[in-house]
Each structure stands twice: as structure tokens, then as C-alpha cells.
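Structure first, then comments.
Note that this complex is displayed minus one protein chain, with the remaining chains in position.
Right, subunit A next:
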Amino acid sequence: MLNYSLRRMMAVIPTLFILIVICFFLMRLAPGGPFTSERPLPPAVMKNVLERYGLDEPLYVQLWTYIKNILFHFDFGPSFSQKDRTVNDLIAQGFPVTLTYGFFSAVFVLVLGIPLGVVAALRHNSFWDYVMTGLAIFSQIFPNFVLAPIMVLLFTLSWGLLPGGGWNGGQWPYVIMPAVALGTSYMASVARLTRGSLLETLSAPYIRTARAKGLPERTVLWRHALKPSLLPVISYMGPVFVYMITGSVFIDVFFSTGGIGQNFIDAAYTRDYSVILGLAILYSVLTFALTLMVDLVYAWIDPKVRSGLK
């Protein structure tokens, strides 16, 4: 298992390299640059600025300098649009924010979604099943940009229970609404996934065997049915979790949380090459890590996968 994990981590390095190269050139293919504006800078100033950021060098030299700085100094370069701030600064400032509400959002998704799905499956085709399924569909058709304003309308403007935005160091009243707004539709998906997969498991012959042993239904569910039913939920949650902790652009903008989702948008508008690249790398590394984690959890649950890893 350890061997396998190490092998997978080694494979990240070439993938990451290719990714950096592609992103690097793609960005420069886009028209304009970080310092183009409606009123062009005087040529002399422009020359100075480009020299200052190393943009006057040939592209391959720029790429090499960029990779060298990451490798030897863990330096992702200066931001081109925000003076005196580095990409490292921006990530250090914004990432903890999105990580916090993203994490709580994921907790919300799992803690609510899985039990809802289990209840719906156990009460299959009954009143409660229809209530859960209705609720799930309802929250799935409510995208966060509809849900968030409604929540603010109710919880902030009408009832004055929660602050309508800001971060304030991540105190819990400020975390709740971003986390719930971000997670609701995923929670619904998790509930539906859990329901479907548990229903399928419960009709498996080995569940009938478990019942024939005389085990009470509770034990059949917890010991025999739940673990295999959660496999699809786990593979679904891997990429969703990455998306959540890297921040939703909408949530960051709407609730002014100051997370890195906001940086993504700003950087794209201002052609802030280094910030876009830095965030893309962060996103990929997290995706690699989460995918590996999902695979390891799979191996932990499913002995067939485990023996395939050896």
C-alpha cells in the first residue's frame, strides 16, 4: 500500500510539469497581457515594467525561470496586478478561508446527505422516501447563486440571525451560510447516490445471507450493507471536495469572504499570469491528493481493489 502510494506520488511530478507547460503557453496565447490597458503606457515605461517582471525574455527562458523558482525557492513569483504581493501571499491569505468553509461544507454534505439517503432507502417507496427524494430534487435544482440570495434574504434581512457576508477571521456565524449555500446541491446528490446504492446493496444475495444468519436488521445495515453502499459516494466526493476547498467564485464574491475563488476571477481578467498558474498548480495538487485518497479509501473498503494494488 505504501509502495503504491509512493508510486502514485512520483507520477504526479511529470504530470504537474506537463500541466505547467500547457497552462504557461495557453495563457500567453490569450490576447493582451498584464500591463495592457486602454491608455497604453509610454514605450519607455512599458520597457521598464516588462524588464522588471522578466517578461522581455524569450518565453522558454521565462518558463525555465518560473520552474526554477518553484523548485529551488518554492516561490510562485510576484503578482503582476497587485503591487508588492506575491502569489504565495495571495494563496496564504485566501486559501485558509476557502479551506475552512469548504471543509465545513463537505461535513454538512456528508453528515446530512448520507443519513437522508439511508432513511429514504430503508423506507423505500413510502411517505418518507418521497419526502427525501422531493427534498433532494428541490435542493438540486437550486443552484447556489439562487440559494445564497434567498438565504441572505431570510437569515440576514428578515430574521437578523446571521451576518450577510464578510469573514471576520472565520467565526462560525460567518462560515454557516457560505458552507450551506455551497453544499446544498451536493448534499442532495449524495443523498440520492446513497439511496440508490444502498437499495442495490440491500437486494444483494449476501445481504439475504446476513439475514438468514439471524442478524437483526440494524446489524445487517451497519455491518454488511453500509460500507459497500458508500463506495459511489466516496468517488463522487473526491473531486467535489477539491472544488469546495478551492472555493466557489460565486460564494467568494457574494459573501465577500476573501477566499481564493475571488483571486481566480481577478487574475483571469487582469492576465495575472503568475497568479493563474499558481492557483492552477494548487488546484491540480489538491486534485491529485484527493484522488489518491479516494483510491486508498476504496482499497481499504474493497479487498479486491486492495489485492490489485499489491
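Some notes on this structure:
In the analysis below, a residue touches a chain if its C-beta (ideal position, glycine included) is under 8 Å from a C-beta of that chain, and two chains touch if they have at least 3 such contacts; residues count from 1.
By our rule, contacts and distances are computed from a predicted model.
Its UniProt record calls the unshown chain "Oligopeptide transport system ATP-binding protein", which is the correct pick from "Carbamoyl-phosphate synthase large chain", "Oligopeptide transport system ATP-binding protein", "PQQ-dependent catabolism-associated CXXCW motif protein" or "Cytochrome bc1 complex Rieske iron-sulfur subunit". Of the candidate positions A:10, A:44, A:71 or A:212, contact with the unshown chain belongs to A:212.
From the options A:41, A:119, A:204 or A:293, the residue with contact to the chain not on display is A:204. In the full complex, the hidden chain is touched by subunit A at residues 204-206, 208-217, 223-224, 227-228, 301-304, 307.
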